Structures are given as structure tokens and as C-alpha cells.
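One protein chain omitted, others in place.
We just call them A and B in the order they show up, numbering each chain from 1.
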Amino acid sequence: MDIKEFVEILNNKSKVQIEVQQHSHKRVYIRINRENLKHIAQIIFRDLGAKFSISTGIHIREGFEVLYHFTFDKDKFICTLRTLAPHDDPVLDSLATVIPGTLWIEREIHDILGVQFTGHPAMKRLVKSEFLEENEFPFRKDFNIKKFKEKHGLLPNSQPQKELQK
Amino acid sequence: MRSIIPIGPFHPLQDEPENFLLTVEGETVVDIDVNLGYIHKGIELLAQQKTYDQVVFLVERICGICSITHTVCFCNAVEDLLKIEIPERAKYIRTILGEIERIHSHLLWMGLAGHFIGYNTVFMWTWKYREPILDMMEILTGNRQSCGMLKVGGVRRDLDNQKLSQLLKTLDELEPKIKMLADAVQDDPVLKARLENVGTLTRKDAIDYCVVGPTARASGVNIDVRRDDPYAAYPYLDWDVIVLNQGDVYAKFLVRVLETLESIKILRQAVQKIPAGDFQLQIREVPPGEGIGRYEAPRGEDIHYVRSNGTNFPERLKVRAPSYINIPSFYASCINQQVADVTITLAAVDPCYSCTERMISAKDIRSNHLWSQKDLIEISSQKTIKIASELGIEPDLPILKKYLLR
Partner (left out) sequence: MPNLSTKWLKKSPWIYHVGTGGCNNCDIEILDCLTPRFDVERFGIKLVVSPRHADVLLVSGPVSYHIKSRLQEVYRQVPKPCVVACLGACACSMGIFKDAYSVAGPVDKVIKEIDPNAIFVYVPGCPPKPETMIMGLVKALQKI
């Protein structure tokens, strides 16, 4: 199965609209609507036998883009699903019931970007520091590291340098 | 009656300080929960403030043991974005460095595994075998770990051919020792009784939890990035992927021992075949786009995702280290195990030594007794001794010693 065949099979099985962008003979990116995410992930993981690698959350102008990278080890290519959760309603379906491998990464994206995953069995903090408040998300573009450090009194001051000279 | 044993927060049997909460009924573990984030430094966010050349040094410091893993993986990702092929010599140099790293990482794990089940002899001996490999790394690159050798488009410095022939000599000395270790592991009845059918991860669970590397290969999942998504010089070399079907800790041990022998095979060929010529490309600019890099780390598949917006700084860097996806498999492999077996089961997935030193405190709620790392290892070694005496072997003189004294 190469990428062309894969896209055909996916088209036939899912019967929803997808937008394919082929980067090279080893990488393909597919844009889908967020309503179809669970349906398509199920086809790729269960029927086509892909391995879930990781997902990436990015804050872009239109909202929060979440990428799901699936690797096809026998066929030697990577398929990436691209979904968008808009600013005013950052909600996506959780894949944890289909793919247990997504348990942690969904918690992490929830921590760093504030995207909600409906249907996740245990949504709690994974990597977020205790210092961050509920509504502070470090990977959002409006997060200011300097202000954050100032708030906690962590910007370097002259005091430690003087002591070093001693 | 149920009680909860917290392991951590400071220590882990993994790379990072994590906190495990084991719910136990008598001696059987019925539930496990993992908390982490203790050493979350925000490397991915920090990478957005650094240029591509600087990020190479930053990702080198994600993990000290996998320093070459992450740098090559990041370079693979940017090279995928740029759609370029690096010079042949650079490919071979990356292969050589990567395999040296794999040998030292696997040896390190074997020693620690020995320590956890109470075979401190194995710990000391494997770490002794590891030293010449680190010396070789220092001779070739200038540092024992974190060598700063890689850059996008090739490698930063060339390797000296004379020094490479010295590497062959070191390998000749190392190979019989690893073979002896492999024989010892396969012959030793105590090790078998202690590790077989412990912490079994079935093939179905391995696929569901998407585990990678030796953890997956010990459960019969035939994946290896070096073969499945070839990078560096692996397509030009002849080697095998080790796959076993049992899925228990013993199989994971064996996979790692046999893989070390494969690495020696790869290194020999690479040193003989390395061509002369250029070793780096000049990269002028990085156009907007995205790229995915993969690398087979000692612990499994490493994957980096890079998105560029045409500036000097990456817009987003996502790093997925192999342990990240391997650790949740504890939910499947630790349940219904005995507490004495948990140490080695946790360690079997991704061994790092942080474990040996970092504080571990386990609290039994009923008696309010605080268990330390030492106690847990003590329980583990007691079980080994018990098994040994049941098999009619003098517990103080493990059979392994026979091999080591040869």
C-alpha cells in the first residue's frame, strides 16, 4: 500500500470530505473536520493497522491546531491528521477509548493549550507546573514568559552576582 | 484490604522524577497511577526562542543518555522539511555514533536490571564493560556524552580514520564479554525463574498502547525505525531485527543483550565501508513548511515534528521521546503483579539510573511504615534468594558468577 492507495481506501471507507497534501513519498498530511476525527482515527488505527505515534498542539491564528501522527511501519510512511479547534469553542473528541496510547498526550495538550477533550476517562494535570493557574496556558501566543517570571519574582537580580564575587 | 503505596516523587525508575501510586491488596498490585511533570522544563517552548543551530544543542540536553538520538532526530526532521539528502560520509558518521550510544545504553540497563533483582555482580561487571565504549566516544568526539557533533545538513566535525580503526580493536575486546553475558542469561535458572512470566505485556496490549522499541519487540511486534523508515547509513548495511514473543521481563532482557551484538555487527561494517568526502552541507535558509523526523533510540522510536514559518526560529517543535509512550503500558503490565516484581517491571520498560540514587519513598497506609528504594530492592532481592534456594542453588553464589570468573 502506498500513499495513493491509502488515500483511496480512506476515501471509500470514511465517505467524508478530506483534503490531502502530499509532502514526499514518505509523508502525507490530511486535513479533516473535527466532527469526523474519531471516525477516521478508528479506520486508520483499527482497520488499516497503523501505529499512533504522537499528537502535536499548535496555537495558530484560526484557533488550536491539533495534529495526530500515525505511522505505517510496513508501508514506510507517516500519515498526519490535521484538525482545528476554534478559539471560541476549543473542544475535540477524545480518542482515548479507541487508542489507549493517546491517554497521556491528550492530558498534556489540555495542560499546555487548554483544549478540552470530551470523553477522556481521567482528565487531570500531567506536566503543568503547580505555579501555573487554571487559566494560564504556556503554549498560547498571549502567554508572556517575562511577565510570568516577574509575577513570581524570578527574574535575575544583582544580588547573587555580588555574592559570587566574594 | 487495600492500601496505597506511593513511589516517588523524587525518584523514578525512569528518566524523569515521577510519582507512582500503587494500590495493593495484600501483595498484589490492583491499580497503578502515574504523576509526572517534576522536571518539566518547557524545552519545546524554549526551542521557539532559539535559532535552528542553537536548537541542536538544546535537544541534545533533553536526555543525557540519548543525546545523539534527539539531535539526529531533530536534524532528520529539518532535513525532511528541506527535502535534502546529506553527504554519504555524514550518514556513516551518524550511524557510528548512534550505535556506540546504543551499546552503552543497553549495557547500562543490564547492569541496573541486575541491581534491581539483587545481582550486584552483574551491575558492577556490565558497567566495567561500558567504560571502554565511553572512552572510545571521548577519543572520537571529545566528550563522554553530549558530544555536540551534529548539525542540520551533516555533522559538525569529521572523524579520524585512524581513530576508527582503534574502535574496531575495542569492539574485538567487547564482543566475547557480551557473548558470555548472553550465554549466562540464557543458562541461569535463577534469572529465568525470577524474570519469566513477570510483567508480561501481551501483543494486543503492546499494539493498543502503541509501545515502541525493545518493549514492543519483546512482545512480538516487529517494528524498527532503522528498517521501516531508513535514515543514515542503515540501508547499506546488513543486520537483523531481534523479535521475541513472550513479552515478559526476561524477553526484554534478552532482546537488549542480542541487540547489543547486532550493534557491534553494524559498527564493524560501518567502519569498513565509510567513504571519504564531504561531511556537511551549507544550509542558507529554512523555508516555511513542516517536517517529521524519526530515529530508533535505544529505548524505541523517537519522533520530532518541526514547523517553520520562514524565519530563523522554529515556530513549533514537538518532541516525543520513546519512554513517553512506553510508560502508560504499566497500566497493562503491572496489574495483578506482586509488589516485589514491580521494581523490575517498571525498570524493564526504560531503565535509567536516576532510579538508583533518587529518593523513593513508599508509604503503607495501614502501618504508617515508610518504604524506601532500599526496602523495595531488598524485597526484590529476597525473592531472588528464595527462588534460588528452592532450585537448590546456594543463594550467595549465583550461577552468573561462574561465567564472570571464567
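The working rule: contacts are C-beta pairs under 8 Å (C-beta built on N, C-alpha and C of every residue); 3 or more make two chains touch, one makes a residue touch a chain.
As the structure is a computational prediction, the values presented were derived from the model and not from experiment.
The hidden chain makes contact, of the residues B:4, B:30, B:45 or B:182, with B:45.
Looking at B:23, B:146 or B:338, the residue that reaches the missing chain in the full complex is B:146. Only one of B:127, B:234 or B:295 touches the chain withheld from this view, namely B:127. On the side of chain A, touch with the chain left out of the figure occurs at residues 129-131, 138, 143, 145, 148-149, 154, 160. Against the chain not shown here, chain B presents residues 9-10, 15, 17, 37-43, 45-46, 49, 57-58, 61-65, 67, 108, 111, 123-124, 127-128, 131, 144-146, 352-354, 356-359, 372-374.
To be clear about the criterion, only the chains that are shown with their structure count from here on.
Distance between chain centres (mean CA atoms), chain A to chain B: 25 Å.
Within the complex formed with chain B, the residues of chain A that make contact are 23-24, 26-27, 29, 51-54, 56, 58, 67, 69, 71, 73-74, 76, 78, 80, 99-101, 103-105, 125-129, 138-139, 145. Residue ranges on chain B touching chain A, taken from their complex, read 36-37, 40, 42, 44-45, 80, 83, 207-210, 223, 228-229, 289-292, 294, 301, 303, 305, 307, 315-316, 318, 320, 324-325, 327-328, 331.
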